[in-house]
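One structure coming up, written as structure tokens, with questions to follow.
Apart from one protein chain that is not included, each protein chain of the complex appears where it belongs.
Take a look at chain A:
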Amino acid sequence: MVHLARGALALTAALLMTTAASAQQRVLKYNADYDPIPLAAMEALIADFEAANPDIDVQLNNFDHEGYKTAIRNFLTADAPDLANWYAGNRMAPFVAAGQFVDVSDVWESEGLNEALSSARASMTIDGKQWGVPYTYYQWGIYYNKDAYAAAGVEVPTTWAEFVSNCEKFTAAGIDCVTTGSKALWPIAGIFDYLSLRTNGYEWHMDLTAGKIDWTDQKVKDVFAEWAKILPHTTKNHAAIDWQDAAALLVQGKAANYVMGNFAVGTFKEGGMTNDNLGFMVFPEITPGIPRAEEAPTDTIHIPSGAKNIEDAKKFLAYVASAEAQTKWNTAVGQLPTNKNSSVPADDPFLAAGFEALSSAYALAQFFDRDAPAEMAKVGMEGFQEFMVKPENLDAILDRLEKARARIYK
């Protein structure tokens, strides 16, 4: 009883204090979808921002990651915050088209972001204007188990031909050459994207995801022909497992390679891998001479059109885009800053490799489900999964995708 009374007292006091504080401060409501580690990092950033701007009170309202994707559609129209998390590329197109995001080109102009964030500028631009600010991205590539390579007695490949011939040796040694978990569909889109980028190049791939190329085109079939080479050496039951289950196969040495994003490193290490036996390589070249493009999904912050405090929201965007803020956030989370004046911790080989891979890349793709419209992404990824299980259905799958393309991009 005593505890209860004391707790109630503390609660009342806390409530009184927050109302007292917000009475003299301008409130900035921020809706986000952070996992625990990024959340802590963002709270630290907000504390710094509030220290520098004592007259602004940022109220972070954190959502569950999956639930956020549905929630944003409701709160943008019903009860708009001043800031909201979202993604770059085609993923933000429906909101921009519906007039739900504020044009923040002036922030880009005044803060010199066109220079500093040049690598992410294209994916933030629709109709020549910028609609938000990117704060992080991460590389995709092939993560591999060095012990599995040793067990099969093969070298880390430098070309696609070597990669494929390695696969046969892995299979002979009873190891899955490539693992993935396609239950949630998106992991295999990474494989398709890389095969497409390496076979036909960045411009072609972007045309494909923008709906300018027939899915029945011979060049699409070329991509799937490359994929067919590694299919017999891919984890058999991928359709039944999630990406984390496949990560366990890599950790246990039952699989050698995994096309994944850098966020998976944490999972690999939790499973017991270290910098000594976990390796990272850029997806190998397929068609010689094609400039190397990489996948780098970018996370962004936007100002909803219904925001009440746009002035301060822009101030916050400028702060999040700054080199110091991005260095701090991304160091804490283990991802890559989009501001090129930021620094990356040197003791993390995967971040260093990713930074190197992305900064030397010819161009950056977002990811299949962000480059292509949501509906096309869904139909496409389902097609990829069917192809992986039943490669003989390829023509029927491509006919179906072509039908979807004709409907979605009209």
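We take it that contacts are C-beta pairs under 8 Å (C-beta built on N, C-alpha and C of every residue); 3 or more make two chains touch, one makes a residue touch a chain; residues count from 1.
To be clear about the criterion, contacts and distances are computed from a predicted model.
Among the names given as "N-methylglutamate dehydrogenase subunit C", "Sugar ABC transporter permease", "Spore gernimation protein" or "Heme exporter protein B", UniProt records the absent chain under the name "Sugar ABC transporter permease". Only one of the listed residues, A:44, A:60, A:225 or A:239, touches the absent chain: A:239.
Those residues of chain A that touch the chain absent from the view are 66, 69-70, 73, 76-77, 94-95, 97-98, 100, 182-185, 236-241, 369, 374-375, 377-378, 382-383, 385-386, 389, 400, 407.
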